[in-house]
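Heads up, one of the protein chains got dropped from this complex, but the rest are sitting where they should.
Per-chain residue numbering starts at 1, and chain names A, B and C are given in the order in which the chains are listed.
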Amino acid sequence: MGVVLGEEVVEYRGIGHTQPRRVTNGISPRSVLIVNKLRTKPVVEAIETLLTYIRENYPDVQVYHEDRPDIPEGAKVWRPGPDAEPIDLVITLGGDGTILHASSLFKVGAVPPVLSFSMGTLGFLLPFHIDDYTKAIDSAFAGRITVLHRMRLSCSFQDSGGSPVDTHCDDWQVMNEIALHRGSSPHLNTIDVFVDGQHLTEAVSDGLIVSTPTGSTAYSLSAGGPIVHPSLSAIVLTPICPRSLSFRPLVFPSSSSITLRISERSRASAGLSMDGQISHVLSPGESVTVRASLHPIPCINRSSITEPPQMRPDEDGAIGGMSGEGVGPGKEDDWVRDINNLLQYNATFRSKALTRHSRS
Amino acid sequence: MGVVLGEEVVEYRGIGHTQPRRVTNGISPRSVLIVNKLRTKPVVEAIETLLTYIRENYPDVQVYHEDRPDIPEGAKVWRPGPDAEPIDLVITLGGDGTILHASSLFKVGAVPPVLSFSMGTLGFLLPFHIDDYTKAIDSAFAGRITVLHRMRLSCSFQDSGGSPVDTHCDDWQVMNEIALHRGSSPHLNTIDVFVDGQHLTEAVSDGLIVSTPTGSTAYSLSAGGPIVHPSLSAIVLTPICPRSLSFRPLVFPSSSSITLRISERSRASAGLSMDGQISHVLSPGESVTVRASLHPIPCINRSSITEPPQMRPDEDGAIGGMSGEGVGPGKEDDWVRDINNLLQYNATFRSKALTRHSRS
Amino acid sequence: MGVVLGEEVVEYRGIGHTQPRRVTNGISPRSVLIVNKLRTKPVVEAIETLLTYIRENYPDVQVYHEDRPDIPEGAKVWRPGPDAEPIDLVITLGGDGTILHASSLFKVGAVPPVLSFSMGTLGFLLPFHIDDYTKAIDSAFAGRITVLHRMRLSCSFQDSGGSPVDTHCDDWQVMNEIALHRGSSPHLNTIDVFVDGQHLTEAVSDGLIVSTPTGSTAYSLSAGGPIVHPSLSAIVLTPICPRSLSFRPLVFPSSSSITLRISERSRASAGLSMDGQISHVLSPGESVTVRASLHPIPCINRSSITEPPQMRPDEDGAIGGMSGEGVGPGKEDDWVRDINNLLQYNATFRSKALTRHSRS
Partner (left out) sequence: MGVVLGEEVVEYRGIGHTQPRRVTNGISPRSVLIVNKLRTKPVVEAIETLLTYIRENYPDVQVYHEDRPDIPEGAKVWRPGPDAEPIDLVITLGGDGTILHASSLFKVGAVPPVLSFSMGTLGFLLPFHIDDYTKAIDSAFAGRITVLHRMRLSCSFQDSGGSPVDTHCDDWQVMNEIALHRGSSPHLNTIDVFVDGQHLTEAVSDGLIVSTPTGSTAYSLSAGGPIVHPSLSAIVLTPICPRSLSFRPLVFPSSSSITLRISERSRASAGLSMDGQISHVLSPGESVTVRASLHPIPCINRSSITEPPQMRPDEDGAIGGMSGEGVGPGKEDDWVRDINNLLQYNATFRSKALTRHSRS
């Protein structure tokens, strides 16, 4: 359970240990998967440029691409699944949705490190601007990177008798959230929530969101959830328009299993979305159980590259046993930047001097 | 770093491992500290009863009490501090505030397990009703208990030049939260927030709360914060009446250090409360840094006693590396009960049949 | 514009004057419309009982019912519309949804007073228990009642060029709200909001709710909106899961017109619901304009009946020009009861004595 990216193996130490891990003295990855959703001109051109750069500078590397009619020249077809060719590095081009899509390709086993390029638009999961591709690729190939292991969730389904159904579905892994929603049913649905098998509450609402820390800035945020640092291992439960004054978002340890069961007396069934993709409809009596996945996504940090290559000291005086989590003191945290720049977190009311322009 | 409570040592495995830990084949604790705040008649009588019971059934045990004029007969005076007599078990009688007070007595080193009795009033941190004292004490003395390691926070102070001040204050440990508040100043204060040394935001508000998961149901809840399961290791930052539309509660890993610095241009200073006790006033330029404490409080679970004594299986199929956190499947969780009974979490709008009484 | 209910005419004084208005020395209404949605046994039996009671005690009264296969014996068919038979009193039997349905039957012109019976279940819009039918009917027929004029909203539609479409739709009147929602589209929609023709904001969200004060305890509440007293004339705008940290519910005077326009670059269209009934889908470019309706619904107050018949003094010392709104001092307000009993408004955390039962 490890991906050869540099001389050292990036061992996935499990979800409890989601610290950035720096890898030095790297040996180049040998296989790269390029993922894109759109085929806009900028994306197509960027792929060309990347392919040329890799071919010229890392001639031994095999580039793969999903099996689509428009597969770029020089790339081999890659098909997800248990027998998929092993991939050492994933490169995504596009918006946040492209990374969510890349995540969905790796449902079984460990996920290789992901290097994500934005096409000029800020995104929450997009550390690199496409214009910086040479620096980013060279660092990644030299192993001078750190990764943030973003937790994922997996889910399994039970029929109204409580028996597991459709077991191959267990393999679906989400980066953001699993959401249940009444969709276009006019009626509220009634969902029983269980935590580790114990009944927690009955929710009468538009729906419920079970989110990762990564997803806490996505749908859960819109529904009123807290913002959770992605290096924390936790599961967030956020209601969508509950018919109650006293529903409040809950944060559980990542060891919890959360079961959502459509009540037998629910007037509506509920559509289940995984990272925004509608996959199922759950009828009254049916349930879904959500757990932390064994396979987080190692996302390459932007800050790991813009800094001089040096090891991060592995302990943190104050908190012996936990040194792994979070970002070390003095270390720039992409997340803080994103919270401020993208979400405009806590934008203070302006008292700035009036310009002529704003006056009349 | 362990307290002899039973034959097995309850090792504090640090904050990252806050699972309930069952201890079997116990040897009785040898020293017990009784903590109470009020001296109401029920409390005084309950202490008498407990003392008699312990004297008769566990004659070798030494009972201690804080140094107050009203120290109960048969108890020896106990003074907190580095040279304090070692305590194997703490018994509290009173409300949630009594446990907060007990916590404040153990600022250095590990904390012994805490057995908390309510005096007939429900409390969030009060698992046992005083009427159940024999069962509770016998289980605790026999080591047939599990504990929830409730995380605490410690804090250190810096002057306006950034130099540490008043270092003996570092030892203060809180179970609920550290809160900064303008108090009775008419003006809002301006506080700069740093996470791991990096500037996060400037808060113009009534104040800020840095809370443990335990404290997430206390002041932070009132200020709009999420409810965080106490077995999670995390730090919650919740603003109090911020002058911003876009401030949202944040949840950090417990490895983070949070610095709150009163801005030089703040119009008001800020009173600092620890678990509700006002301790300092911070002036513009001064700051406090909050970190997870090395010394959580092991609170004895109610559910551990009412169940037949059996070991909890130590792994949790789904999530290998994290088996320690949370409450195992099928296991009753006091917290779920409290959320529902005390907070009336998600009380659904009533559609119950009308009684005559409610009609006219 | 008045309905003969008693000797005095209940003049609809327009939305600005939604005060309860007591009518004395009544002459019986001559035509009654009975409205029900369900045909459950209790409903059917209750209708029988009412019909018998009216026939025996008010033989001159003509009872009407909507045109359905199951029209009760002795009732004449009533068809809504401009040529509908005039109705002096509406009686509803069922849940809140039944009153919403009754409201939808009166799209043109003034609405007669509405007497609403619950079938044993509390509802927000249901003042009377069916068991109290004799007292309620006698009071209503004798004109010893006050009504709360509940504001309604009407809406008109514009195509992407801004031209009005489908003008007969203007007649739809809602008591709770007009809601736009993405429904089962996976994508957020983008809606431009205009107030009195002026651009207010661009909302990227699941949808938006334009609510009456009556509707403030319905969907708007679930989405986080404030609770607005139904005797206030106001329009509430509440977003549904907005992708923004800084969207906050807005309250406008009832004179405002609110236009919601699906942005040309919205990735999703939006389903439009009126009091929970899905009626239209708005495509990018299309818009709906919402205004206070000229025709509020006069709902008979429960408290007006349980009290001895006496005129409410017409002025309110403090606030000369406004004496009409609200409920006079000392007067019981059904709404306060509902807020507490139904919504369990501000249910305080329990510190009640523990019973044996709750302990183990």
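By definition in this document, a contact is a pair of C-beta atoms (placed from the backbone, for glycine too) under 8 Å apart; a residue touches a chain by one contact, two chains touch by 3 or more.
Treat the numbers as computed from the prediction; the structure is a model and nothing was measured.
Check A:229, A:248 or A:261 against the missing chain and you find that the one touching it is A:248. Touching the chain that is not shown, out of B:219, B:252 or B:335: B:219 (per the contact rule at the top).
Contact with the chain not shown here comes from a single listed residue; of B:29, B:112, B:271 or B:284, that residue is B:271. On the side of chain B, the interface with the absent chain consists of residues 181, 183-184, 186, 205-206, 219, 221-224, 240-246, 271, 273, 276-278, 343-345, 347, using the contact rule stated above.
Although one chain is not shown, part of chain A still touches it, namely residues 118, 120-123, 129, 131-132, 244-248, 306, 341-344, 347, 349-354, 358-360.
Although one chain is not displayed, chain C still touches it through residues 13-17, 195-204, 213, 216, 221, 225-229, 231-234, 236, 239, 242-257, 291-292, 294, 316, 318-333, 336, 339-340, 343-349.
Here is the rule we use: only the chains that are shown with their structure count from here on.
Two copies of one chain, chain B and chain C, form a contact in which over half of the residue numbers belong to both partners. For this pair, chain A with chain B, the centres built from the Cα atoms lie 33 Å apart.
Centre-to-centre, using mean CA coordinates, chain A is 44 Å away from chain C. The residues of chain A that reach two or more other chains are 221, 242-246, 343-345, 347, listed in rising order.
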